[in-house]
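One protein chain omitted, others in place.
Labels for the chains are A, B, C and D, by order of writing; each one numbers its residues from 1.
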Amino acid sequence: MTGPELAAIAPFGYVVALAVLVILADIARPGDERVTIVIGTLGTLVGLGLVVAVGLGGTVQPVFGGAYQLDPLTTFLDMLFLAIAFLTILFSPDYLRPRHYPLPEYVATLLFAISGAMLISAARDLLVLFLGLELLVLPGYMLVAYAKRDGLATEGAIKYFLLGSFSSAIFLFGLAFTWGYTGTTSVAGVASHLQQVVTSGQVPAAGLLMGLALMTTGVAFKIAAVPFHYWTPDAYQGSPTPVTGYLSVGPKIAAFALILRLFAEALAPMRADWVGVVVVLAALTMTLGNLVALTQDNIKRMLAYSSIAHTGYILVGLAAFAGAPAGSTAASAGIAGVLFYSAAYTFMNLGAFAVVAALQGRPGVTSQIATFAGLGRRAPLLGALMLLFLLSLTGIPPTAGFFAKAYVIEAALQSGGLVPWLAVIAVVNAAMAAFYYLRVVVVMYMQEPAADAQAVTDSRPMRLGLLIAAVATVLIGLVPGLLIPMAQAAAAALQ
Amino acid sequence: MTQLTVLLLLLPVAGFAITALVGRRLGPRSWVPAVAAILATWAVAMVVVYSQLTGGNGDAGLQVTLYRWIPAGAFTIDFNLSVDNLTAALLIVVTTVGMLVHIYSIGYMAHDPGRWRFFAYLNFFMFSMLLLVLAGNFLLLFAAWELVGLSSYLLIGFWYRRRSASIAAKKAFLVNRVGDVGFALGIMAVWSTVGTLDFTDVFNLLPAKLASGAIAPWEMTGLALLLLCGAVGKSAQFPLHVWLPDAMEGPTPVSALIHAATMVNAGVYFVARANPIFSQSGSAMVIVAAIGIFTALLAASIALTQTDIKRVLAYSTLSQLGYMFAALGVGAYVAAIFHLMAHGFFKGLLFLDSGSVIHGVHDEQDMNRMGGLWRKLPVTHATMLVGTLAIAGIPPLAGFFSKDEILGQSFKAGFLWVWIVGIGVAGLTAFYMFRLMGKTFYGPSHVDPAVEPQVHESPRSMTVPLVLLAIPSALLGLGLGLPFGAGAISSWLDPVFAHAEQTLGRSPETFSLFGLDGALILISVTVAAVGTIAGMRLFGFHWPFTARETAPLPDRVTAITARLRPLYTASFHKWWFDDLNDLIFVRFGSRLANGAWWFDRTVVDGTVNGTGRFIQRTGREVRQIQTGHVQNYALGIAIGLLVVAGGYLLLAGR
Amino acid sequence: MAGLPLLALVVFSPLVGALLIAFMPRDRVVLIRRLALATALVSFGFSLLLLVGFGGAASDAGGFRFVETATWVPAFGIQFKLGVDGISLLLVVLTTLLTWISILASFGPIRERVKEYMISFLILEVGMLGVFLALDLFLFYVFWEVVLVPMYLIIGIWGGPNRIYATIKFVLYTLVGSLLMLVAILATAFAFATAHGGDFTGAFDYEQLRGFAFSDVLQTGAFLAFFLAFAIKVPMVPFHTWLPDAHVEAPTAGSVILAGVLLKLGAYGFIRFSLPLFPHAAQSFAVPIVVLSLIAIIYGAIVALVQTDLKKLVAYSSVSHMGFVTLGIFIFQQQGLQGAVLQMVNHGLITGALFLLVGVIYERGHDRTIARMGGLAGATPVYAVAFGFFMLASIGLPGLAGFVGEFLVFQGSFVAWPLYAAIAVLVMTLGAAYLLWLYQRMFTGELSDFFRGLGDHLTDLSPVEVMTLVPLGTLVLLLGLFPGLALGVIQGPTDGVLSALHGTVTALAGTP
Amino acid sequence: MSHNLDAYLVLSALLFCIGVFGFLARRNAISMLMCIELMLNAVNLAILAFGAFVPSLHGNAAVIALIVMAVAAGEATVGLAIVIAIYRNRRTPLVDEYAQMRD
Partner (left out) sequence: MLTIPSTIPLLGWSWNDLLFLILAGGLLGSALMVVLGRDIIRCGLWMIVCFLFLAGLYVLVGNPLVAGAQVLVYIGAISVLILFAVMLTQSKAGPARLVFHHQAWAAALAAIGLAVVLVIVDGATSWPLAQPDRSATATTDVASKLFGDFVLPFEVVSVLLLAAVIGGVFLAKKDDAPRSDSDI
């Protein structure tokens, strides 16, 4: 392997090593969770630096015969994944410690999952994609079950696991069809083969379409698109709150990374075939997610449905890509929209869950929305942060969530076919969503705290994490120009 | 002279401002700034009038532009004043009566704790009224129009603790506004047609437009009728007459000044002012005449049976205003203005007299609880008799000249029906006025025995204005109306109306005292005399300077009333106009408004809330698919897979 | 003053104040109040500087002054671009004025969570000023939405008993409209970019878009989306039902701002964006909108007649009065448009003052039921005079501000079609009816039992309350006597709007 | 038949669907896990069949199949661990009785 190749693979290897290091450190100094936190946070920060260092200047470096490729898309997503890891590690101790769950295995498992996500972002081979996906989700199941003495957590975990495995099998079946049809596992190979088919004007063979259907189902499940979303509310609600936060962004964005590599790259020549399905999925996902979120009383469950809705918004970007001619600015805007939205969503949603976790700092505090009663008075800063995150989720300027929505909508408007209508559906949904987000604000600011309201935790890591999430949420909204060129470069890498 | 004209407005405003700001602290002397301001105003007005009537301001009169009020693109309205002879005539009445009423009020309001407010309002009214007569364009006139309405509102509702007063005030304002709706539309129509609202320009351009065919005759008529709406409201003509009798809830000086002598004349003034417009439309003229003479008859018929002294006078005012409108309608502009002036003086006098009476009998207004007061209120009685004779049209008092000219000109202009009704109303007028006199001053006293000993003549500040007003009431006709058809009033006003009269084809005829005109005078005087005598006979009379007294005949009155029961009832209930209004506006209106409110809540807002509820309910139903059973979820995924596969496979052919 | 980013100072000075307050200890209530007031006054001062520096009547149609430009999101050509013309100048001054008055008026009533309140209020001001000054559509939208949140909190936290229902209704309703507007803004930008070879430079720049001819389909869609957003904000019938609820529940200062400025945002949007950007669509939808405006005028007045809650009555009167504004705008006529702008300013001053006055009596008795009132003229004469003054202004008494704007709208609609004017002018009677009836019930007669029961609490206006009302009263009188002060600066911009619609102004000036 | 790709694919499809049926119909978590294994094996059969008939996949298919097996093993490990954990909490392996979270 050459030096540049090693460098390209370095971030992935680094994160795996970091996970192992966490375990080793625990073996060396059992019970010292500070070590875990320090290694986890500093380690992810160093990893972030590594990603930036190797990806700087838009390097494109294939490794392993092109099965793995470092490009701006990889860099963009890896930064995001490491940020997710970093924040999740910051948010977790306050929740896990009082409940007596050990931190080292948790952090290691999380880092394994992140390594899977990073593998997806770089994979240009379908088998590697599948492996990355498995490496992402298997630790994910375990994170959900991490509160193993908790009935709900394990219930959520087994539902997540069973359905996840089911969908993985379906997805793999679809991959098998694709391999059989194209005779290759490489993304580029599949794409060029399909391009020939499309160029030759043949009707795609039934086997290929069936494979497409199976793969669509598989990835739709992973991103929790309606009607493949059923696992989401239960798994989200059951998970330990910091894990819920992670689940809502990590696996989702990784699954979108998978979609970008698989659908927007390998299957891109067939986009005319799958754009319709994406449009329908997007519309259904936004609408159902928001509709049901309206009626929830548990904030985690509510945010679970809300995350389904946000999947729909991100899908609008994908639809914009698929509906536009190849290589057009609209297509690239769609991809950039997906990426931008993912980034914005990461910070605001993680932030929101972090506030929930902070509220649940003591065992026994539930995540019912009523728990938030009077938060604006009990903990003004925390309340204000939650307000910020909720506004961003609603899409009120000048927050990240607003600009993200504007981005995908703009992309959708540029696209063809039915896609522009998604813009209208999206904004109608956004208005509907405002109701339940603002309901939390109502509880926080317009109701009095319960008499037995518990104090909220604010450890230093939690505070730091919240600060970072908040600053990012505001900054992305105020100066989106910081992020847009990166997203555009990443999108360009796909073309 | 320009500065003096501006001073006419500034002085009352200053009086108003000073009184409003510091009046309260002046206590019993709160009248000083107000009265001083009005005295000064009067003096200035007289100078202006003199200068104008003697031709000191040239043919075009005085034009003063203060500043550009509304510069809205093509719509530019100046704050400009103009003085011509018509204005001058009005100035005389307004400032004179105004000044006297101010003086009178010093005494009349002496015991009211809110008198500073009263004088402030009066000053404000004077300002508004002067602005009204001085305004040089339609919009400014409209503004003043509204301001006098406001003053009237404030003064009617002066005793705000009295529910009836505040209701009457509101009614006056609203009924006026109804008329103003049309007025405003008329002004808009004028601007839309000629692009300016300046009187001079409009009166030149509009007839030219009609002549050139740029606007159709019906449009001219419509325009005139819209403008007429405002005049009808302000001058309380049928069907907007209902507010004036109720306006008597205000203090009596207010009734005298605003609701008899000045503000209610604004409609007449305006139609006269707009004569170049009205004279272009024969049908509009007929409508004006019809409204006027009908109002005259209607009001007179009601006045016959009312027992509240001020209400009788109010209906009489309506009736006299009707005469003026009739005069305007038949094209007798000069006569209309003449009557306006005369009426201003004698009706102001009558109201002040009634105030003096009311004051004397301790705020009693019901004539059935008066009687025999002539002895105790000698000055009041004497001056009121002058006023009564004047209004009854007994020569040589003012009313005779002006009313006679109206009737004569209607006859000669071919409006026979106006003349016939007018003559009848003249008789009724004389009758009900002497009924009033009789019930108040003559016959046995029906005053509350508790009050009887304390009945007293009013203080000097009140009686002096009475006397001062009695003089013009008696002599104005002689001064301005002689010789018949060519008196001073004619020479003043002919230049203003010459053009209109020419349009109408009225060539100045010679007056033949021993011909047609003489005959007409004879008829009307006879009718007036009959009314007078009937009144005297039935309700009693005391011949001045003698001991001769005619006793009232209550039995005869009762008998006559019984015979004319239906008419009596109708008259007594004011032809049920108030009830009709109540039905239409209060009952029906409130039902409409409540209906709209119901619609707003259930339909409009119901749709909004219903949408929200519908979405929530849908959400609650949709969430049921989340059963908690993994197998159900998996089945959902499998079905989803089948659907997606079906979609791909079936749509692949495309 | 050249080189000073005056507009940015006006817009962001309240934000600076809000940040300062954010770092204050929450128990230093007095200090927070004073700081908030000072901030608002500083902003007001800057806006006065703007007024002075604006330099009289603008003859150049639609020209913007003090334009400040900075790139914001270069990838989409989004700029931070502010500029002022006569229309926005007036509204900016109105906003800064009403804000400090509202803050001053909140000193007494708001005793809880003062810190949050003042921060909300100042951020609200930022949003409102931004809307009036933004010359970039995206920036405009951002400010538009920024307005929403603080108002939501102000009603929701410091409002009346049913505040949550009202505030959520307010936000959702407004959001539904504005989000579609966002789609329209993005669509127009895209259309612009497409026409310029996919280059987004200037695609959100108002001044560039104004000169761009959008396709009729896009015009129709975008116009309708903008219309919904603005119509809800104005609010036009039938999108008005959030307004009475919001007003009833809002604290006094919230109502003042709501009626005084927020409603103007919609009307301003019509003038600034709907007409110049989508002239064809505007023309094809003008008649229905005019009809809706007429309905609003009459319907609002009729419904106001039977209101039992003082605030609701004033709220419905707002619906009626804002009907004039939309009527004036959509008759596409010089007098109408100028009248509409003037009416916006007037309504802001007058209704703002009326809400302050409602707040005064609510502070005393904590009840707004009209039926329980009566006889205040004797007990609180100064209050009665003040109320009467603004009531008369609201009725449209000549000499006070309301009249000129109203009459210009009447005149304009008469030129457009006399029947429009004939219907609209009915409100002269209806408007007088509900207000005079209100006045009669509140102020005349004997003092009601309810007020009698208040005893010493029923005091006349306090000096602070007088201080809040005097500037408004002065302006109402000033603008009534010298409307030219305002009309002068809006002549140019309004003609600009009309010429965009018609090609030439003179064709419709109304002069024969 | 044994030299016909379609035969293997049909067999794979049938095995897959049997697995799907079992997954949808069984109540026991471990039964469901077994069904997933059936499905994964069906996929492996398909992959190997393709490997046998598509020259460019010749060696690759076997490798892929091996890797899939390893993944299946990992999945089974995790799944069984979760099953054991929830069994400790709930004392039943029947998945449809884990329905505390719903709606």
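Going forward, a contact is a pair of C-beta atoms (placed from the backbone, for glycine too) under 8 Å apart; a residue touches a chain by one contact, two chains touch by 3 or more.
None of the values given here were measured: they were computed from a predicted structure.
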item: Chain not shown, its touching partners among those shown; value: A, B, D
item: Options A:Val128, A:Leu172 or A:Ala354, residue touching the unrepresented chain; value: A:Val128
item: For chain D, residues in touch with the removed chain; value: 1-3, 5-11, 13-22, 24-31, 33-35, 37-38, 41, 44-45, 48-56, 58-63, 65-67, 69-78, 80-85, 87-88, 91-94, 96
item: Interface with the unshown chain - residue positions in chain B; value: 629, 631-632, 635, 638-639, 641-642, 645-646, 649
item: Where the missing chain touches chain A, by residue; value: 16, 19-20, 23, 63-65, 67-68, 99-102, 105, 108-109, 112-113, 115-116, 119, 125, 127-128, 131-132, 134-135, 138-139, 141-142, 145-153, 156, 180-183, 205-210, 237-241, 300, 360, 363-367
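Going forward, only the chains that are shown with their structure count from here on.
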item: Computed distance of Cα centres, chain D from chain C, in Å; value: 65
item: Approximate Å spacing (C-alpha centroids) for the pair chain B, chain D; value: 98
item: Multi-chain contact sites of chain D, meaning residues that touch two or more partners; value: 23, 32, 95, 98, 100-102
item: Junction residues of chain A - those touching two or more other chains; value: 158-159, 162, 166, 170, 233-234, 435
item: Parts of chain D lying in touch with chain A, wherever the complex brings them together; value: 16, 19, 23, 29, 32-33, 36, 39-40, 42-43, 46-47, 49-50, 54-57, 60-61, 64, 67-68, 71, 74-75, 78-79, 81-83, 85-86, 88-90, 95, 98, 100-102
item: Complex interface listing, chain D residues touching chain B; value: 20, 23-27, 32, 95-96, 98-103
item: Parts of chain B lying in touch with chain D, wherever the complex brings them together; value: 623-624, 626-631, 634-635, 638
